[in-house]
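One protein chain omitted, others in place.
Then we have subunit A:
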Amino acid sequence: AAAQSRPSALQSGESLATLKNESDSLKKKLEEERAKLHDVELNQVAEKVELVSALSIRTRRVLKGHGNKVLCMDWCKDKRRLVSSSQDGKVIVWDGYTLNKEHAVTMPCTWVMACAYAPSGCAVACGGLDNKCSVYPLSLDKNENLAAKKKSVAMHTNYLSGCSFTNSDMQLLTSSGDGTCALWDVESGQLLQSFHGHTADVLSLNLAPSETGNTFVSGGCDKKANVWDMLPCASVSCRLYDLRADREVAVYQKDSIIFGASSVDFSLSGRLLFAGYNDYTINVWDVLKGNRISVLFGHENRVSCVKVSPDGTSFASASWDTSLRIWA
């Protein structure tokens, strides 16, 4: 109650200690308020929901061709092509359906940690230890040297950890080890917006599906996932956080799962959560009931990236075992 009636700390220029106290009391109040809304657990309410019938998910395609750990991948909107990037500096564009390698680019740096497919399907973006994000237009002419047409778009002061085209080929969103995320105009290379909110390396980002489409979430080494509306939450394991309740609504864990998850994605209905782990497996969780439905073996080293295809018919996984797998 005291917090609201006091004059703003900003105006009275109070000491560090007083500010700390105010911050602490607000935090406590926030916790209490949120706790009042916590009337039930998600899995309790979900008891009435029918169980998911046994899934028979298997590897349907294995994409071999990278010489070293595959660090990232992204689907093309056409639901069958994908782009992947590796520690050895190679970026490959595949037709996942036919296993055909359609394009390959050698980056000047190793550890290409991020790659993304443009919505038009005509370009890919990638970057890593070079601290940049470059866009390569995909030429139909096989003989054309893609590297020659490369366009440097983003510049950070530390490694590039993630990149994603927003709604068109013209804007690129990046996250970096320098603790920031940024939005760039692809054509001019100009920085459009910069997002400072993490206190350490930003490791990943993901766009939210929404009508107007400009919300995204970023996760960092500061153990925060920020929704750019600035919403911090501590997150070390697989957790589901609901923005409307402003709290964690489920944790997906098991005694036998010792290693951390590197990447997650939802199935189209949101009922299933696919999570790739550092123990080489992929676990499929029932989002509502909280139990693990199945564990998928196949990769021979850490799973670095998991993404569901645009129409939800499959999901792809990239691994340190140098391969990618498509599961359905």
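Basically, a residue touches a chain if its C-beta (ideal position, glycine included) is under 8 Å from a C-beta of that chain, and two chains touch if they have at least 3 such contacts; residues count from 1.
One rule holds in what follows: contacts and distances are computed from a predicted model.
Q: Given the options "Sodium/hydrogen exchanger", "GPI-anchor transamidase", "NOC2-like nucleolar associated transcriptional repressor" or "Regulator of G protein signaling 6", which would UniProt use as the protein name of the unshown chain?
A: When "Sodium/hydrogen exchanger", "GPI-anchor transamidase", "NOC2-like nucleolar associated transcriptional repressor" or "Regulator of G protein signaling 6" are compared with UniProt, the left-out chain turns out to be "Regulator of G protein signaling 6".
Q: For the chain not shown, which residue from A:C76, A:I92 or A:M113 touches it across the whole complex?
A: A:M113
Q: Suppose we count only contacts with the excluded chain; which residues of subunit A make the list?
A: For subunit A, the residues touching the absent chain are 3, 9-10, 16, 19-20, 22-23, 26-27, 29-30, 33-34, 37-42, 44-46, 49, 52-53, 55, 57, 60-61, 79-80, 97, 111, 113, 129, 158-159, 161, 167-171, 177, 185-188, 190, 192, 199-201, 203, 211-212, 214, 221, 230, 236, 242, 244-247, 249, 254-256, 258-260, 267-272, 278-281, 287-288, 295, 297, 300-301, 311-314, 320-321, 326, 328.
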